[in-house]
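In this view, the complex is presented without one of its protein chains, the others remaining in place.
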Amino acid sequence: MSVLTRTPQFHIARLRGRNNEGVLLGIIALLLLLIAMFSPGTLSPAMFADILRSSVVNMALALGVLLIIISGGIDVSFTAIAIFAAYSTVVLMRSIGLDNGILPFLAAAVIGALLGIINAVLVAGFKLQTLIATLGSQGIVRGALLAFVGSVYISSLPSALAQIGDARLTTIGGSAVSVLVIPVILLAVGLAVVLRKTMFGRSIYAIGGAPESARRAGIRVGRVQTVIYIAAGALSGFAGMVHVALVGHASPFELVGTELTVIAAVVIGGASDAGGRGSVQGVALGVVLLALIQNSLVRLGVPGFWHTAVVGVVILLGVAIQAQSRRRRSKRSTILESAVTA
Amino acid sequence: MSSASTVAPSFLARVRRTLDAAGHTGNLGLLLAGVIIVFSLLNPSIFASPLNLQSIAYAVPEIALLALAIAVTMSSGGIDLSIVATANLSALGAASVSIALMAGGVPGDAAAATGIAVALTVGVGCGLINGLLVAKLRIAPILATLATMTLFSGFAVAVTRGTPLYGLPDAILALGVQTVAIIPVSFWLLILAVVVIWAVMNRTGLGLRIILVGASPEAADYTGIRRSRVLLSTYALSGAIAALAGILMSARSASATAEYGSSYLLLAITIAVLGGTNPLGGRAPIVGVGVAAIVLQAISSGFNGLHISPYIYQILQGLILVVVLVVEVRRGRLTKWITRMMSRPPADGAALAASTGAATPLKEQPTPKPLTQGSHEHD
Amino acid sequence: MTDNPVVLRARGIDKSYGGVHALADADLEIRAGEVHCLAGANGSGKSTLIKILSGVEAPDRGEIEIAGTVTSKLSVVGSISHGIQVIYQDLSLFPNLTVAENVAMTTRVAGRARIISITAARELTLTVMKRLELDIDPDALLEELSVAQRQLVAICRAIANDVRVLFMDEPTTALTWNEVGTLFQVVSALKADGVAIVFVSHKTEEVFALSDRITVLRNGKVVAVGGVAEFDRDSLVEALIGRQELEERIVSSDVHDSPVLEVNSISAPGLFAEISFTAHAGEIIGLTGLMGSGRSEVADAIFGIIPFTSGRVAVDGHDIRSGDVASAISAGIAYVPSDRLTQGIFLDQAISRNLVASSISSLANKLGWLRPKAIRAGVDKLIDELSLKVGSPDDPVSSLSGGNQQRVVIGKWLATNPRVLVLNGPTVGVDIGSKAAILQILREKAAQGITVLLISDDVPELVSVCHRVLVVRRGRLVDEIASQNVTVEAVRERSIA
Partner (left out) sequence: SAGIGATTDGATSTSTSMTNIVKLSGGDWFNRMETGNQEWAAENDFTVNQTAGDDSSPEKQIAIISDTIPQKPAAITVVPNAPESIEAVLKRARDAGIIVVTHEAAGIVNTDADIEAFDDEAYGAHQMDLLASCMGDAGGTYAHFVGGLTVTSHNNWVKGAEDQASSEYPKVKSIGDPISSDESADTAYQRTKELLATYPDLRGILGAASTDVVGAGRAVAEAGKEDSVCVIGTSLPSTAGDALKTGAVDTITFWDPALAGKAMLTIAKKLLAGEEIVDGTDLDIPGYEKITQSPDSATTFFGTAWVDVTAENAADYPF
């Protein structure tokens, strides 16, 4: 019967990582090299702290998006859910006079999960295409926030929450590392474990790769989707609260509008827009890469008016590299097939 | 017995049949009629007034054109997120060239014509860049155009240093304010564009190829359709439509800037989908998209007229999108889903018992009752 | 066999999809340790019955009895936990997961596993593969495998479970003959363990070689049940299509001398090498060989899907650019690919659109505008010529039966007035009635002077229509069976060698 010998290029492929993690690391190293050449003074430990800081919220948001993208969907409502959950939590805390540092994060996650039910109903219940469902829910959630919860900038948070936002885990080269990095890292690691090691996680990949096959294998597709959208809602709510705590104020107009950037980070990190692929490690690299670029433009002395264009070029490079490697993979498949026939 | 009672049902039946034939677009037409009736009742003196209808007609063309650009790319199985950026870049091209020409003494109309040609060229150019990325580099359209969206608008900001360009030729400005037979010129242009785009998609080889590529790229390859050429044309067409939208946008705002219309992107997608476009490709309901644009604009306008918060309108817009598609997808799904979610997964070893609802051993009851459909695994 | 206990019984199953009555009052009885063949023409409801018995689809009416309980509907998990395993017609695997994960997936779902172990999955896979004498890297992604290997993975997955009833929906279509041999050995071993095997195949030889009992479906109804001894070839065919099969060799002697298709020493590294032959007007040439011998790739290369690195292909003396489908088409080559559903048709599009898809440029004027009248006339002519059973040409092609869909693909190419018609397995998965119709179309087209290149591993089919049969082995043309020697025995012998 057929014999498949492992060819050498197969091992090289492994080095690149299934989601091109290796390539991403390469690009990040290249950017650092550029900074070292053009602005050596700024390449300091503090810079890493800054990048960490600006990655935290996007990372938390990206985790939920990753779940949905792996399952074969796309989500444009998560920023609306995030800011709805966080802002209404702050409003609620002020109105009942609650002052606590931990509860608001839980409350925001719960509100996010409840909002996630809207997406779950539309996607798992009504079988709407995910882009349509989340376009609709984005409008509903954002409109409800501004119409019914509030539309004013809240400049000071309840003090315990403000303290959490200001609390430093450590200081690297004069730049603070917020304690909020810890829960986000824990969530990321937890999600990575769930995705790799649990049946639920593998079911998400299975559904993303071949939904009908998943159903035939006995996976409860609707149930898994329901959990995904609720979990993504909870992650978004939590991320919204991290954002609010970090910036020290609550504005209902923030976050919405950044969804495409987060999706770009997830995809640059190797998640396939067609579903069934992606990893937490890859997403972390994607988020860091985008943060690094945004944080390097000033350092590299790129004139302010050119910042957006440069970010566009880098996103283009990122998605092009992922596309090329996917092409190579499908070519490899024919090479392997020919190895069999020879 | 008058004949009226017999005529009515057959007339209604005929209406029904015509609407069925029109399908989704027909339903949208009904929705539009409903919207107009409701707002005319709520705000009798104003909503149906010519001035207000004119106001709607002024607002529709640019967003409808952007939605058409989305619809065209969606029907090929892709999407173009860079339409707004393309529109702005095209408008800037038109503005800078025509302003420079007029400064050099060229008559306004000639400058305007040249400017429009430049805009279309820029639009097609942007579209070709997208097309190359999608067709040659095989980047997923949503990602390729996400990147070019950022690139094009970044480029526009950089070259203009953020400042708007004023002083467009009168011929272009007229597109934004003039009317012919009460109806704004820009709306006439939209009607013309809908007819042309409809004809391209339904009456030309290119349109048929675009739809077939959207229906199945692999089958298209095996059919001898040059897919990359078709995709290049698709995105070029989308770029040209976006450029037209850009010209109307600059006519309506009397200027060209790098960041006009940022709120239009998601709205254009919403309109395209509401109009009946399948995001997975293979369908190009051009007229439906035009009607959907009018429906949403009429509601928005009705809300503004009643001083209802724009945020309520945003909720309603989301609801309309979702409800219209849910109703089409089928009713009854929700209750099924809820029962399934409420039911506990069967315990170990009891899988069959749970899956059979009220399972009965064969020996004890030879004629089993019809079993209730409840806790079934069936998506 | 008939004494063995019944492990699974379906009674009075009804199932409709919209207007299609896929199953009407169908019964099926499966006994432990038997190989049961489920036979029937395309669209007769075989796959639907399997899906109902594995809990994937819910029947509209009827009952299923398993392990002493009766139910109106199984759940997927319920059926798996009762030892029902299915190798689906479309395999239903996960391209983005590894071989090991694919193999282990159903056992874990059924076992209600919460945590998974990669090592355990790998071990399970290796154990099963050992049993099947396979060597596929358990860590390879499924999408990196060939179709045949995927088929084998699907088989591994089914027997990795604690299986009591094994459904195999056309499991041999993608396999080479020796792989089929191994599969048959596994089937015998499972049977010896008391496993019931339900087997779907369109190949009558397989049916007789393997089965103990046969159930024949026609239009969703059971029209015959019985032990294999109660059937012979003719009675089976009659049960399948309600009339006798015509598969005699009918080959016209009307072949012109003029060479039309010249294939001159073409090679593609790793796929095939130095393939040369010449085909004449009115000639039907068979191209056969084992699965993976390179015969499909030769066809792909002639049509420009795969580039050839040396040699030349010419039609009527005009060279075709390597790897350029458009140049092949403009030279007059038409190609009916092997995978009808994904490569042949545009499933959700109208029948008329499918029929014009390859001849769009000839139906448009110079400015690219389509000529609606010409289109309608062309579509009507084709529907008539191919005797397509369609409601309206505006219906989606998905509303047609498989045989009719395949005829649409052929019709799409006939509309281009081709000089050379290349068909890759045009009758795979098509029932006998449609098959005869398709072969008749080929004869008629050849009689009109078209050159036909028929790639197939269905030997009786080759014998029935081909003037000559070429044999490919390991990427090389190794044999040519001339007209007077084309017999079933000769072809089979030379292609296996």
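In this document, chain identifiers A, B and C correspond to the written order of the chains, with residue numbering beginning at 1 in each.
As a working rule, contacts are C-beta pairs under 8 Å (C-beta built on N, C-alpha and C of every residue); 3 or more make two chains touch, one makes a residue touch a chain.
Everything numeric in this text was worked out from a predicted model, so none of it was measured.
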Indicate each shown chain that the hidden chain touches within the full complex.
A, B
Touch as defined at the start, partner being the missing chain; which of B:46, B:106, B:183 or B:280 qualifies?
B:46
Filtering A:203, A:295 or A:322 for touch with the omitted chain leaves A:295
Filtering B:28, B:124 or B:157 for touch with the omitted chain leaves B:157
What is the set of chain A residues that contact the non-displayed chain in the whole complex?
39, 41-42, 44, 46-47, 50, 53-54, 142-143, 146, 150-153, 155-156, 174-176, 243, 246-249, 252-254, 294-295, 298-299, 301, 303-305, 307
Contacts of chain B with the absent chain, listed as residue ranges:
46, 49, 51-52, 55, 58-59, 62, 157, 160-164, 166, 173, 176-177, 249, 251-255, 257-264, 297, 300-301, 304-305, 307, 309-311, 313-314
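Throughout what follows, only the chains that are shown with their structure count from here on.
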When you draw the chains as points and link the ones that touch, which shape shows up: line, ring, star, complete, or other?
complete
Measuring centre to centre with CA averages, how many angstrom lie between chain A and chain B?
28
Scan chain C for residues touching two or more other chains and write them down.
75-77, 110
Which residues does chain A have that touch at least 2 chains other than itself?
215, 218
Within their complex, chain A touches chain B through residues 74, 76, 121-122, 124-129, 131-133, 135-147, 151, 215, 218, 220-223, 226, 260, 263-264, 267, 273-274, 303, 305-313, 315-316, 318-320, 322-324, 326-327
How about chain C: which of its residues touch chain B in the complex?
55, 57-58, 63, 65-78, 81-82, 110, 112, 305, 325-326, 328-329, 335, 337, 342-349, 353, 356-358, 360-361, 363-364, 368-370, 372, 412
Which residues, counting only chain B, touch chain C once they are in their complex?
203-206, 208-209, 211-212, 215-216, 218-226, 282, 346, 348-349, 351-357, 359-363, 368, 370-371, 373, 376-378
